[in-house]
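A short write-up of the structure that comes next.
Up next, chain A:
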Amino acid sequence: MLATRGLTWRIGEVAIVDSVYLDLAPGEFLGVIGPNGAGKTSLFNLITGLRRPTEGTVLLDGADITALPPHRRARLGLGRTFQASSVFGSLSVRENVRLAVQAHRGGSMKLWRRAAADREVAAAADAALDRVGLHHRGTALAGTLAHGEKRKLEIALLLAGEPRVMLLDEPMAGVSAEDVPELVSVIKSLTGDSGRAVLMVEHHMDVILELADRIAVMHHGALLACDTPDTVMANATVQEAYLGEAL
Partner candidate 1 sequence: MTNSVVDAPPAQVPDELTPGRSRWHGLRPYLPLVALVVAAVLPYSTLNLPGIFEGPLNSPGTLQLLAICLVFGGLAAGYDLLFGRTGMLSFGHALYFAAGVYGTDILVTEAGLPLWQAAVLTVVGGTTLAALLGAVALRTVGIAFAMVTLAFAQVGAILVARDFGGLTGGEEGLPLDVSGLPPALVGVTNTVNLYWLALAYLAIVVLVVHRVSASPTGRVLAGLRDDERRIGVLGLDPYRFKLVAFTLAGGLASAGGVVYVLIVGGASPHITSSELTLSLLVMVVLGGPGTRWGPVLGGVLYMYLDHRLTAFGSSEAVNSLPAFLSRPLSQPLFVLGTVFILAVYFFPGGLASLRSRLTPVLTALRRPR
Partner candidate 2 sequence: MNTVVLLTLTGLGLAALYFLVASGLSLVFGLADVLNFAHGLFLGVGAYATWWASGNLPGAGPDGFGFVLAVVFGVLAGSFVAVLVELVLIRPLYSRTIEQVLVTVGLSLAGVALLQATWGADPRPFPRPDWSRDVTSVLGAQVPNAGLLLIVAAVVVLGALLAFLRWTRYGLIIRAGVENREMVTALGIDVRKAFTLVFAIGGAAAALAGALGGVYFGTVSPGQGGSLLIFAFIVVVIGGMGSVVGSAYAAVAVGLLQQFVNYYGTSGLGDLCVVGLLAVVLLLRPQGLAGKVAHA
Partner candidate 3 sequence: ATACGSPQDTASGGGDAAPVKVGLVYSQSGPLASYGKQYIEGFKAGLDFATEGTGKVGDRTIELTEADDAGDPAKAVSVAKDMIGKGTKIIAGSTSSGVALQVAPIAAQNKVLFISGPAATDAVTGANKYTFRSGRQSWQDVVTARSFIGDAADKKVVVFAQDGAFGDANEAAVKAVIGGAGANVSSVRAPASATEFTPFASQIKAAKPDLLFVAWAGTTAGAMWQTLDQQGVLASTTVVTGLDIRASWPTFGAAGTKISFLSHYFDGASDTEAAKAAKAKVPGGTLDLFHPDGFAAAQMVVRAVQEGGDDVEKMVQALEGWEFEGVKGAMKIRAEDHALLQPMYQAKLSGSGTAFTATVQKSLTGDESAPPVAQMKG
């Protein structure tokens, strides 16, 4: 479904992302781990088109999308969340999701219709909010949400776009411990239906282990390993590079 071929991004001499080959099958959940600064977020940026690679290609359903701008990729079904929550702070939570739904359904370039009048958009947005459990916060300004709620809103924004491939950048970062299980189940439900593929960066190993079908390990921009959780966890290099010495 999604594939990268020799994806490389250099700044000057330094390769931030170094010749990455990845394959993501429909319905697959691929976890990405790696130390801080390994290039995980940068890899996401290359895949979603926020940065242009210096070398290599990104393929979606076999088609080369390397040259497309972010919004074109999104239209093709590529959705993502951001490591630092990136929601529309001055809009209400509901309005945030409606914007995402509207973006997905088209009809955003309508200058004279009342946005609020579109029942279908509203219904779809409410459904997405329901799904992440933010319904009761609908009228709050997104900027005033607690961190964990913002993470949920991010996922609602993602859901609203009904992407086929989802890239989640540390969805658990900053989510308080008691909220983690809930969010995990939301994320789990993403893949449950409809053959969606998920690529998720996460530092919480327990979450990764619970969700991922396979785990990719990044280090210094390069892919160190990409295999089933058990194999990866047993891999000595990965142990050293990421997990750290015995605990």
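Behind the choice of candidates: all candidates are chains of the complex that A comes from, given by their letters.
By our rule, a contact is a pair of C-beta atoms (placed from the backbone, for glycine too) under 8 Å apart; a residue touches a chain by one contact, two chains touch by 3 or more; residues count from 1.
Here the structure is a predicted model, which means the values were calculated and not measured.
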item: Complex partner of chain A (touching, any copy) among 1, 2 or 3; value: 1
item: Sites on chain A touched by candidate 1 in the complex; value: 48-50, 69-72, 74-75, 79-80, 82, 86-92, 95, 98-100, 102-104, 107-116, 118, 139, 141, 143, 157, 161
